[in-house]
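The complex appears here minus one protein chain, its other protein chains still in place.
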């Protein structure tokens, strides 16, 4: 790592003012992407603002029809939360399958969402569930928030405070893991809210998380695994690498979508 | 059998320090005043070094010295060596380019060593390395094994056509005649994928120089510290042996990759004198991927000839072996004498002919990795045999049995004289464990769930107990492969055993002590095993090739014989009897036909008190040494059966069951031996399903971290069902054959044979990743739909 200054504010407001003041400062959440990148000397922030002491960024609460999760809530906390398990069990399931147990003890929803790694799990849940990202400045719907590979609508100095998930009537998540890194090769989150159905896919898109309208239409007609029979995702726009080419990934989207629907429908 | 003697699953003596965090690995060692080394590595696979400008870097904070290949040359530090001479078919010696520890004039692979920076801290060394300005003249890279010899680009001027050697073994004429007479010939094209050994402890070195004594100490992650000292001293010229101490403390796994003498430890120990400070280097994982010697990387065409009854007549093999950019320490022996002599497998094959072309490429050096040549040979044999059985419509178990060697000793057409074995017994036991009879039902059950189930066999043999010095000398080895031991009995009867073997996970501190405890009748806790320090152990050849039991323990056995013989002389004095009348049993020296006895501890005490010795005919003390040079290789063999299930929808392969039945001869500690089998299988399964080092066309390693190189994890593997059969090895006193590499040798063909059985066709390569299996399974599904 290159040298940097370190700050650990106690509130999000203090963090924001540090971020505004400090030359080339970066926020440190769980650190499980940022620190390895810095170790490889691929990132060299002048300062780190560590959010781990900001109590106002933590916590899980059911607020009416929404489940609200603080940005610094860890994956392990989401996975084991009775509120989450009761309101959106697929979200708890997703969190319980991010990385490995040690990573889940450090990694946070805010860090994951802000990083928008194309192989990270949470963006699929946010997009499919129609979540809202609440920052210290504004509220951003998920479909406006994620804007490309590792890119979001966040401005300089903007901090994610929490993510608000409308509770879905049915939701499911399935992923096929990269055998080496254990990140998602393909992950599919399906959600049914009222008559609306959303299918969001991560790991496979050349531009990051995206939706699959054909599957959504089929599931809107009937929310069942069978509805996806014969439906194939095109390999166009799907990324390929040494682990999986576009054709295989496109195929896995169909397989994972069925598994996700099976989970959502309890079948 | 006593609770701690030979044959007992004694819990390991070394474990206490490891489970409490008190192990002492090289990176745990810190010398007063220690500085840190960082190696500037080539980002290019192939380039000339036009200029290296270190001026700005040298002025940076904390920098103590920056050195390049020119500095090593000026100090007359020699290049790294390859210790095994291979001759071409025409009898001429192999063609090898120089291998400087720091590059001179050219870099030849990504990760090659351009310069070293020594600084107060690692961060400062790395900062300074980034400030070194290197002008590279980038050249095209040679990467592909199969086509390297045809490339216009030359890796070394000394090796035209990038060819290190064209070597062969066996009788070409007899083989060709047998093929002409054959009723059936099975042909296969095989790629044995390149692997990265990845012991969990990365390599490390701490070099130290004592100005007063003019002596060096090197702490390093080595499987064979004496060989390291020999090479660093006699060939590289760091210092004479009496002024160079090499210590390999706790070593966190090796699997072959820590046999070799690398650039980094050479430079660290040399630089310690240059900067007048101890110099430490610890590899990070990316450096390990780039610069540890890789394994395997063969491209092979193989053919097996049979008569009308399915009796094997002959085998013909052509292999191209990629040795990487430089010849690592034992690289040349791996695709030659550790490979072709194993092509007879467990079978009676009258004629075999094997040609091997070894090529240079702009990739990391390739050398021994667990099994070293023998997994490659076993993969060729066991894939050929399985496919032949399928083509002939024969049951794979029966086809193997039909062709097994049954009479021993058996001379193969490729050097080896198999001494003993009972191959049918291992096969029979493995079939029972896996419930072969029930497989058909299990396959139908899987099919009902939309899954493809397959079963695969691997009847492997390996040549271990490496090796008779005269034999390996005649084949080109630069050293003898004996082992040494010294048994030091202290006055109160406790014992230190100094061994030239080195334990880096094998549990020598326990098994070796079991042997001593068993033979001398002393409690296990009274025996300490000392290894890994050239100042304590005089000489040794180290641990690799499953040799420590068969060779290392045989040396201890021999030294114990001498201790007992000396003890008898002492007892004769003390008991006032004739030496010929002294027996030694269960820890007591007794006088035949009487109740007079002297226990071993008292004998030791009397040996040192020496009051009763008169004259010159008996020296005080009880300490004996021995060198043991084996008279033959040992031939562990066994049968592994893999049963697996493929999900054709995702391509995911789950290993459902694994039966392993091995004949390792006599076993000292079954618990430890089974552990070795488990670990070997995991590495073999890794090769078959998960692991593969890949370079792109520019010579960049695209699998340079655990993010992209898939290591086997707990949920990739099943629990294993391990059984044993025993035919004691006749060539060493303990009847031991060796067990360290068996799993890694046996497993890959068992997995691939099971996958191809499930698929119903042979079109799959290692690693059989989900994507590859999915694609292959689509072929299967369309065929099934058509039927």
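We call the chains A and B, going by the order they appear; numbering starts again at 1 in every chain.
Criterion: a contact is a pair of C-beta atoms (placed from the backbone, for glycine too) under 8 Å apart; a residue touches a chain by one contact, two chains touch by 3 or more.
Here is the rule we use: contacts and distances are computed from a predicted model.
As stated in its UniProt record, the chain not included in the shown complex is "Carbon-monoxide dehydrogenase small subunit", which appears among "Allophanate hydrolase", "Carbon-monoxide dehydrogenase small subunit", "Carbohydrate ABC transporter permease" or "Cytochrome c oxidase subunit 2A". When the full complex is taken into account, the listed residue touching the unshown chain is B:672, out of B:672, B:693 or B:739. One of B:507, B:552, B:651 or B:767 touches the chain omitted from the figure, and that residue is B:507.
One chain of the complex is left out; on subunit A, the residues touching it are 1-6, 8, 28, 31-32, 35-36, 38-40, 48, 50, 52, 76, 80, 99-103, 105-106, 181-182. For subunit B, the residues touching the chain absent from view are 11-12, 14-25, 27-28, 30, 123, 198-202, 250-253, 255, 284-286, 504-507, 671-672, 674-676, 678-683, 705-707, 711-715, 717, 719-720, 743.
Everything below uses one rule, namely that only the chains that are shown with their structure count from here on.
Centroid to centroid, with C-alpha atoms defining each point, subunit A and subunit B lie 44 Å apart. Residue ranges of subunit A in contact with subunit B, taken from their complex: 1, 3, 40-41, 176, 179-181, 242-245, 248, 251-252, 255. Of all residues in subunit B, those touching subunit A in their complex are 123, 126, 130, 286, 649-651, 690, 694, 702-703, 706-711, 716, 769-771, 774-775.
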